[in-house]
Every structure is written in C-alpha cells, then in structure tokens.
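One structure follows; several queries about it will come next.
Missing here: one protein chain of the complex. Every other protein chain is in place.
Should a chain be cited, it is by its letter among A and B, assigned in written order, with residues numbered from 1 in that chain.
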Amino acid sequence: MNPATAMYIIQALHGLAYGMLLFLVASGLTLIFGMVGILNMAHASLFMLSAYLCYQVLAFTNSFWMSLFLAPLITACLGLLLERFFLRKVQAHGLGHIAELLLTMGISMVIAESVKSIWGTESLVISIPPSLDGLASFAGIHYPIYRLFIIGLSFCILALLVTVLYKTKLGKIIRATASDPGMVSILGINTPKVFAGVFALGAWMAGVAGVAAAPMLTVFPGLADQVGMDAFVVVVVGGLGSLLGAFVVSLTLGELNSFGVQFIPKLAPVLVFGFMAIVLSLKPNGFFGEGDH
Amino acid sequence: MKVLNVKGYLFVLTLLMMGLIFCNNCIAFQPLAGDIETFNPSFQYFDEDADDVIKIGLLWPFSGPAAANGAIYWLQIGWAVHDINTQGGVMVDGKQKKIVLIKGDTQMEPAAAKRAAEKLCLQDNVDIIMGSTGSHIAAIGQNVAAKYKKIFVNMASYSDTLMDQDKFNKYTFRTCSTTSMLANGLAHFYANRPEKDFYILCQDYAYGHEFAENFVQALAQVRPDARIVGKDFHPLFVKDFAPYLSKIQGANAQVIITADYTPDSNNLTKQWDQLGMTIPLAGPFVLNPLALQSIGEPYGKGFVTVQSCLLDLDKPGNKEFALAWNTQWKRWKDPLYSTNLFQWTGSTLAQATIGTYWLMHVIEKAGELNPDKIVATWEGDQTIIFGNLYSMRACDHQAMFNMHVSEIEWPNDYYEKSAGPIKVTAIPAEKIVPPPPKGLKNCQ
Partner (left out) sequence: MILEAQNLHVYYGLSHVLQGVDLSLEEGETLCLMGRNGMGKSTTLKALAGVIKPKHGKVTLKGRDITGKQPHQIARAGMGYVPEERRVFPNLTVIDNLTMGAKPPAGDGKNQVLWDVERVFRHFPRLAERCNNKGANLSGGEQQMLAIARALMGNPDVLLVDEPSEGLAPIMVLEVRDILAEINKSGVSVLLVDHNLEMAMSLAHKVCLMGKGRTGYFDTAEALQKHPEILAKYLEV
C-alpha cells in the first residue's frame, strides 16, 4: 500500500479509537441526561475513579480481565448509591436542576480529592495486558492490538445498549420514562427504580471506559477533566439525551483530532470548539436534540 | 633563654591560630558526613519558632493537583538539611546554627503563591526562600523576596527570561539549569552522532517553544548537515499522542526531540510504545522509571536524556551520593517515596539537593545571614559538589555547570525494569551556558 494511504488509514483508526472511548463516556452521560434532565457533573469523575480501581484490582489480582469485570461493577454500585442517597433526596425536595447540578459537582470534587488522597497525585503505571499487547498487521498496516480491542469493545457495548434500549421491554420502559415518567408510573412501573437503574447503567459504561482507557492513556488526577470536557462537548453538540448524536459527534471529534494534528497541527486543539460553535450556532439544540428539554 | 622563650610562645601561638583555622574547617559541614541513615522524607519535623536557627521558606505546591511536585522538593532539600543539621548545623555569626524548613504552599496558583511568599517573609520571618516550580510562580517568589530583601534561590524554574534585564533582581540566584542549557546540551550531544533527522514535539507554551528554538539554533551550529523534518507544538495535557506519533513516523524522523514533562511525557512514552515505535525520544524528562516500567521490555532503551546531574557511578563524588541515596531509599516505606521514581538520584532528583549544599557553603563562607553579604559572597563563587564544579556568574546570578547527556540502556545495574544511564557524556559548561543578558547593566 502507498505509505501516505496507510498513514491516513492509521490516523482514521486513531480517531476511531479515541472517538469510541469518548462515546463510552458520553453515552452514559447523555442517557442520564435524557432520563433525569441533568448533566451529571460527576460522570467523568466516575470514569476516572474506575481507571484507578482498575489499577487497584490489577495490583490485587494481576488480571486485566478481572479489573474489566470488577471496576465497572464497583463504579455502577457507587452510581446506584449516589442516586439513591443523594440525587433522589435532592429531587424529592423539589429544589430544581440547579441543586442537582451543584450536588453532582460536589460529588465530583469529593471523588477527585479522595482519589488524590488514596492514590496520590503522580501518574500511575498500568501496562497493556500481555494478551492484547503488540501490533496487528493487515494489508501492510501495523496497528496496536489494544486500540483495536478498544474499538471492538466499544462497538460491543454500543450493540448491547441498542439491543437493550430498542429490543427489550426494559428498553421500552427506559425510553418511555425519558419522555414521560409520570405516565410510566401510572402504568404500574416503579420509576424511581428505573432512574436508579439507568444511573447505574450510565456509571457502568463510564466504568468500562475508565478501565479501557487506563492502559492507553495516563491515569492521574487530571484525567476526569481531560476526558470530561470532551464528553460534555459531545453531549451538547450531539443533542442532550440523544444517543445517536453522541455516537456521531464522538467519532467526528476523534477524527477531527487525528486529521487536525496531521494537516493543521496549530489549529488542532481549537477545532473541537470551532466545530461546537458552528453546530450550536446553526442548531442550538445540537445535532439530534429535541427542543423541549 | 628569654629570647628562646618568646620564640617558643610565638610558635605555640602560631600553632594555636593554625589550629583555630583548622578547627573552623572541622566544624564546617561536609556533604554526606552527617547521620544520613536517620533521614526519612516522610518524617521531617522542624521547630518553626526556634531561635538561633536558619529559617528557609520553601515555595512549592504542597497541596492541589501538583502536590507530587512539592513532595519531590521536600525530599531533595530535606536530604541536604538533615545531613547538615546532624553535623551540628551551619557556622554563622560565630556559632553553629541548625536549619529549619517552613512550607509555603503555592498550590501552583499565582494568588496562593503570592500569599504564601508574603507569609514566609512577614510572619515566619524566614532568612531565605527557595522555589519554585512554574516560571510564573518563580517570578512571584523572586519579586516578593526582593521586596523584603530576602535571598530567593530558584532551584526549579528553567525559563531563561526569569533572569533577563526586566526580571533580574540582585537577591535572586538560580542554581538549576535554564531551558537553553538543556536544549544546547542535547544539541551538542548529537554533534558526533549518526542521527541527522530530528522531529521536534513540544508543549505549546513559552517553555516548549524556548526549548525548540534553542535546540534548533545550537544544532545548526554543531551539526550543519542535520535536518529538522518536522515540528509540532501540542497543547498541555494531551490525552492521545497517537496522531502526533503516526505523523512523526510518516516524516521519517530518526529522533524525536521533546521537552515534555509529566503527565504529558508519561503519556507520550506510553503511546509511543503502543504504536510499536522505534524512533527514540530525547529530552530532559524521558527518563522516568515508572513510565518506562509501564511500557515493558526493553524499557525505553535508546532514549536520550539530558540533565544537569545524571546518575553516574563512574564519577567520584557522584557515586557516593548515589549509593547513599539508594541505600536510604530502600528504607522509605511511604508510598509517596517508595516507588522506583526515587530509587536513584539524578535527573531532577538532585539539583535542589545540590543547590541546598551550595547555598549553605556560601552562607558559611559569608559567616553571616545578612543578605547583602550573602550576595557578595555568592557572586563568582565556585564550589565542587559530588564531583561537579558549580560556579555562580556574578553579573546575572545564573549557575554555570556542565550538562550531562546519556543514551539510556537496558539491562543495567540500577533499575530492574527501566533503562538507565550507563555511559554519561559531559557537555562542558562553556559550550552550553547562554551568554549573559545584554540588557543587564552588570553584564556590559
């Protein structure tokens, strides 16, 4: 293959890998927003926490697969507790979205400080599991197996999410709850449980993303801000609550970053925000946003 | 007989005087002569209200996201202070005084740094301030210190412009290297090497640009046939370096020159490995045993590191320091200091220790804590510490010393799972220290 073509394919794969990782984080965020109507400011902190948990589980079990199983599970349980004992209490008092926003911001700060006091502020060493280390070769292109794994894992979770949301009764309930929770409860469904479940699901996806990111990116206390910022851009530009929007915009950001670095490196960092400005000025509710949130 | 007696008296008197001078020398401290075995960085306590001590304020981030950086300097400076204090202290005003360290937490934020510096000067009444990571923070530190006529010793901030005609003040000294010294040292290393095609990847702010410019200029002088095949400046805290690295691979570079520090340098190293790259990284912070451990074999073999002081067991002085340090490190159980990052000296893990020894030598030579006396003594001073000669340029207070560059190797005797400097090349100070700023009055 022509070396230039090969490089473009590799850059496209880089964009895809980061884009899909971003989607894992952003999809949970947008799902929660669609249900509860708030941007969960603690979402990216849960993502980071899971990366740290991955480190801890690795330290105990030395198995990446074990941490891929355990860390998101713990993160989901934590999400469940946060919803049950904090968010629901604030909602029950009818203090409005500002109070919920402040609450989740507070939670994110508590997580950030806890992470620092438990694991310190230095970046942690997490190696790629031996079974996923190395390069895969196809059509004259060499590409890291781990990044392909991230792409594959993210697509699997996307497929799982779409199946659950569109093919199961639970998914129908979730989608119905997003549009009219009061009516759903009139039909005999315990909506607070649905809320909690979705919150846990969102936290679990952030957890999976955290573990997936741990060996690829650097695990340090700034990780939440780093990825959280991009995830917020994705959710806002994609349309609050829109899964399809999150998917399209995550991939767009990933590719913008890759090809931006390749062709216009000086502008690469601002491309994302330029993209956001253009989309929001044309469609203030985002790509796939509905006007009524 | 009487005459003889007088002569005898004179003889005895001379002996006594010689003895006094000699004794003065034996009271003076020597690096590593103290009770280093009792040093533990996690358990350092100082009586901040004690009288007749030398109070030193440390202006570093001791809390917040950059707290790890403050912890590194607390360790380095604490080492020298413990060593000196267990020898009795520093001879000032005719008696031995112990050193007391007082933390001034900058939190890496200008407003907090200013408050901390003011407090050190006014409330704690320190004699000397040491600092500071981040050139914007160091600038604040040196201004506040000058306002209260306190000596400020810059041990951590590299920016060349900190000591130019606009920012220089007579109470500020810099014992660490400048960005240009690091860049020049690295460029000189490549004067006699086979590599010719360089790609520059630096952080997109003053420091990264300063490093890149100096490297390119110096390389053009010592290696006219070298080519810069590409240059990228990336924003701070890049998540994924893969697009940059693939681009570099496409540009057919032979060396990647990077001045990045953590977390960017760690991330870069990690993703460099993920992409299966073989083009070595070269820069001041590429030798990070933790990051190199994470990428697996051969643990960064072939990377090139440049620093003012590098681990070098072939060098007398440096060897004793390194071995003593490593012996102590094995006793530190605090997770903050027990990682491989602190296993050996060298790299950034020495410059503040050396700076502290140097300052104390100067104070002892001055014999008093009067800042003007210290300034006069330090200007033009030359001291050998751990086998390296350090001299203080009188006109702009910039320390001058050799730079050390090494292509790191694995396996080595130092680290089980990280490449380390086996052969260290010294680049002479006169080749790499930048000329004094032209605008400075004293330098004309």
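Just so it is clear, a contact is a pair of C-beta atoms (placed from the backbone, for glycine too) under 8 Å apart; a residue touches a chain by one contact, two chains touch by 3 or more.
Computed from a prediction, not measured in an experiment: that's the story for all the values here.
Taking every chain of the complex into account, the chain not shown here touches A. Residue A:183 is the one among A:102, A:160 or A:183 that touches the chain missing from this view. Contact between chain A and the absent chain runs through residues 169, 172-173, 175-176, 178-180, 182-191.
In the analysis below, only the chains that are shown with their structure count from here on.
Chain A and chain B have CA centres that are 40 Å apart.
Listing the residues of chain A that touch chain B in their complex gives 3-4, 7, 10-11, 14-15, 17-18, 116, 120-123, 125-128, 133-135, 142, 144, 146-147, 216-218, 220-222, 226-227, 230, 257-262, 265-266, 268-269. Listed in rising order, the residues of chain B touching chain A in the complex are 65-68, 204, 232-235, 237, 239-240, 242-244, 246-247, 249-250, 262-263, 266-267, 270-271, 274-276, 290-291, 293-296, 335-336, 339, 341.
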